[in-house]
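Quick one: the structure is below, and I'll ask about it shortly.
Shown here: the complex without one of its protein chains, the others still in place.
Letters A and B name the chains as they come in the text, with residue numbers starting at 1 for each one.
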Amino acid sequence: MAKVLVKGNEAIAEAAVRAGCRFFAGYPITPQNEIPEYLSWRLPEVGGVFVQGESEVASVNMVYGAAASGCRAMTSSSGPGISLKAEGISYLSGTQLPAVIVNISRGGPGLGSIQPAQQDYLQATKALGHGGFRVMVFAPSTLQEAVDLTYSAWDYAERDRNPVLILMDGCLGAIMEQVEFPEMKEPMREGTKNWSLNRVEGVHRSDRLLTPYFPEAMLEMQNKSRALMVKRWEENDVKVEEFMLDDAEFVVVAYGISARVAKEAILKLREEGYKIGMIRPITLFPFPKESFRKLDYTKVKGFIDIELAIPAQMRDDIALEVKDRAPIYEYCRSGGFLFDDDGVYTAVKKILDGGAK
Amino acid sequence: MAVYKRPATLKKNPSGFCPGCMHSLSTKIIAEVVDEMGQKDNCLHIVPVGCSTLNLVYWQGDILGAAHGRAPAVATGFKRTNPERLVFAYQGDGDLAAIGLAEIMGAANRGENFTVIFFNNQTYGMTGGQMAPTTLIGQKTTTTRYGRDAETTGYPMKMCELLATLEAPAFVARYALNTPKGVMEAKKAIRKGFEIQMAGKGFSFIELLGNCPTNWGMTPLQTLEYMESNTIPYFKPGVYKDKYKDEVK
Partner (left out) sequence: MKKSLVVSGSGGQGVMSSGIMVAQTAVAAGKCATYLPEYGPEQRGGSAKCTVVVNDTEIISPLASKCDTLITMNEQSYKKFGASLKAGGVLIANTSRVISPITREDIVVVAVPADDIAVELGNIKCANIVLIGALIGADAGIITEEAMLNSLTAKFGSKKQEVLDLNKAALAKGIEFGKAAIAK
């Protein structure tokens, strides 16, 4: 299939349709509006359902209802709306229902700013709702990656019976670039037939109960199995790009749009002879711990965390792996300001030259 | 000859409801209607949060547990992706008329093709008898020790009246469960709601006035009388909206 120029939000929406998503409910919020707008006409075209909910809370609960029947379902929002969806996402995880949640992130806290930011890292990776559940967090850096990750998201969600979060900054949501869309998957409830509330005509099955409420012993048992699931993610499902790390003395850590600007700076600095590379987490959770563990700490002189968040949020995860073996520097912006090539190049060069604190 | 028996749509274990509580009565008549319509396997019961959560261990059939107040949203998602199923949510007054007000209004206004059965006993039973949005003026609860005061807490919310103002709903009715006549009328209304749904004619809402002997601090018999002289005069039983009066029997 030929490459087409599309907007980030629409790329995710079309990839969802091709992945077999047939239910979407959402509520307007900038900068993700093209996702519901696109799906409002696209889903009915393929026999799917679009509902504009009365709130974020209602929308995520509609997804909960659709997911319970084994239908591939999705909702999208941005920071303030994700906070409202927190309840429903916790219930999805508690009831063990697969779904895909998209956060096209903007400046925070509070109403913050409608401009792009990466200020929802901690919410996404540590506590997307109450009760201590975890979800896989995909953080695309290009629109092709956004398409591919969205296309595969339900495979993980259904395998684990757990929601998956796609966290993408508003810059990538608004940008247009070329992507190649994958083939259309036929929507099937096959992968969910052993637990969903779907009934197939003429096929008898016993009554089923899907509930977010458990007696103590069952709840502990479920939480234990969820802990094992997280362990399996860390062993098998980490996605990361390791860029020019072999001889690197300085390691940039960045994701999403920030990683693209950082990469441009790294290439320029390499030309000038600096030994610098990058770890780019594609799954923010599970975090690519191994990429940090296998570094040669006799060579590495420092890490540079580049994020559109102040205070830096990913820094905590970096620090857990680096364990004081090297200093962690930061270059961050916030409030809706984006990085630019010269800004990142100059800031990183200053750190490499020892000019930073 | 009429034989009194347990509906197949209820499990054989005890309900878990307090003695004299009308939740057992209302769930029984719903189960009877499901039985009579031959819909047991096709039915999905959406169980919310509150005393009605006890239906998780009592209802025989497919069950989906919903977050507090969100049952109409959950029902929307399920029913839209499974239009052939008989879907109903059974919600209490705190669940539906306080925390879930947006969801019930949204679903009703879209004319979603499912049924909501609203059990209104004017209190938060599960959490120990706090004031509900439907608690009567002067009624004592654990958060209105001297009786509900309209000055500071407003007035009991009339859901049937509110929903009947909307264009979309097909059927909106209220009945009281404190007399055999009321129970029979309620059962007929539930059947009508389900039939409207199975005919694809849209949203049906049946409010059942019930009691809470435990939190009202009354014997079950006293609650019947209290309902007659206090609840019913304020929440008047009857049909508030019937869009297809002549089409669906």
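In this section, contacts are C-beta pairs under 8 Å (C-beta built on N, C-alpha and C of every residue); 3 or more make two chains touch, one makes a residue touch a chain.
Remember, it's a predicted structure, so these values are computed and weren't measured experimentally.
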item: Visible contact partners (per top-of-document touch definition) of the missing chain; value: A
item: Of A:I175, A:L209 or A:I328, the residue in touch with the unshown chain; value: A:I175
item: Interface with the unshown chain - residue positions in chain A; value: 3, 5, 114, 171, 174-178, 257, 260-261, 263-264, 267, 338-343
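In this text, only the chains that are shown with their structure count from here on.
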item: Computed distance of Cα centres, chain B from chain A, in Å; value: 40
item: Residue numbers on chain A that touch chain B, as the complex places them; value: 22-23, 25, 49, 51, 53-55, 57-59, 61-69, 71, 73, 87-88, 91, 95, 197-199, 204, 207-213
item: Of chain B, residues touching chain A in the complex; value: 41-42, 44, 46-47, 53, 56, 60-67, 70, 73-82, 85, 102-103, 105-106, 110
